[in-house]
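Take a look at the structure set out below.
Just one protein chain is left out here, and the rest sit where they should.
Coming up: subunit A.
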Amino acid sequence: MLRFFFIRLGRAALTVALVVTFAFIVLRLSGDPALIIMSVDAPPEAIAAFRKAWGLDDPIWLQYLRYFSAIGQGELGQSMRDGRPAIQLVAERIPATLALTLPALALKLGIGIPAGIYAALHRDSLTDRIVMITAVAGFTIPSFVLGLVLVLIFSVQLGWLPSGGQESWRHAILPVLTLGIGGAAVLARFTRSAMLEVLGQSYIRTASAKGVPWAQVVRGHALPNAAIPTVTIVGFMVGSLIAGAVVVESVFSWPGVGRLLVVAVSNRDLAVVQCILLLVAVTMVSANLIVDLLYGVLDPRLRSGAKAGGH
């Protein structure tokens, strides 16, 4: 189990390093931050002064070495637009993003999993059809379209909820719904198909034939075995908590990490983009690592396989 853990930890660290390196190179090759931040009409002397002040006229390899050496010392750089440490800027935005993504995750889990289970247990019924049609609709409608439709209904027509901003809890309702509906749809579909696959297995038939009550068959045999693909998706959703609301934050003018990322990328605010990507990579990789470990808990075969590999 320990080897299993360390191999995955090593892979995770490599993934994070690759993400950060890729971002570093692409950002520098796709536009001069000095021209973008200072504006194209800025005097050439101002642009030159900016480049020099931020070390942008150094060779890219030197900037890269400086960057990784700084990361090693826990220094993630300073925002070129804001002047403050990038990590501080990002940290300020995380609560706002979590204020959307955590309730949305609860909504996804609270609606998606029960709906998927119910649909699977009532396969081909009217309820199953309705759940699946709704899920497909929720899955296929882009979040920015769904967000705007919700705004048109609940803000413009009915006047019940604000259309954007972050002033009160009421401002969070529509973005949480927008995020939650799409995610719940995804989870419902995955849960249903996982459950259907498990329900078709011979051990389910055997348990039923032995007279085990159906509810107990579902609880004791079907649900744990159907959990693995669902946990994978949930792991991905947890990994997206930090930067999974980019579009929704823009539509609802919600000042979270997603909006900061959009602004930072378009301004080539290098330290901020790299800081967010580092954070996202770490979150995503950690979530995947936890999912990997959960596989071992949920499926003893994986665990014993890992143990066997350790000898």
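Here is the rule we use: contacts are C-beta pairs under 8 Å (C-beta built on N, C-alpha and C of every residue); 3 or more make two chains touch, one makes a residue touch a chain; residues count from 1.
Following the convention adopted for this analysis, contacts and distances are computed from a predicted model.
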Per UniProt, the name of the complex member that is left out, chosen from "N,N'-diacetylchitobiose transport system permease protein", "Acyl-CoA dehydrogenase family protein", "ABC transporter substrate-binding protein" or "Fumarate reductase subunit D": "ABC transporter substrate-binding protein"
Contact with the hidden chain (one of A:146, A:251 or A:287): A:251
Candidate in contact with the missing chain, chosen from A:53, A:106, A:136 or A:297: A:53
Touch criterion as defined above, residue of A:151, A:176, A:233 or A:273 at the omitted chain: A:151
Those residues of subunit A which, in the complete complex, touch the missing chain: 30-32, 35-50, 52-56, 58, 63, 66-67, 70, 75, 77-84, 148, 151-152, 155-156, 159, 162-166, 250-253, 255, 259-260, 262-263, 266-268, 270-271
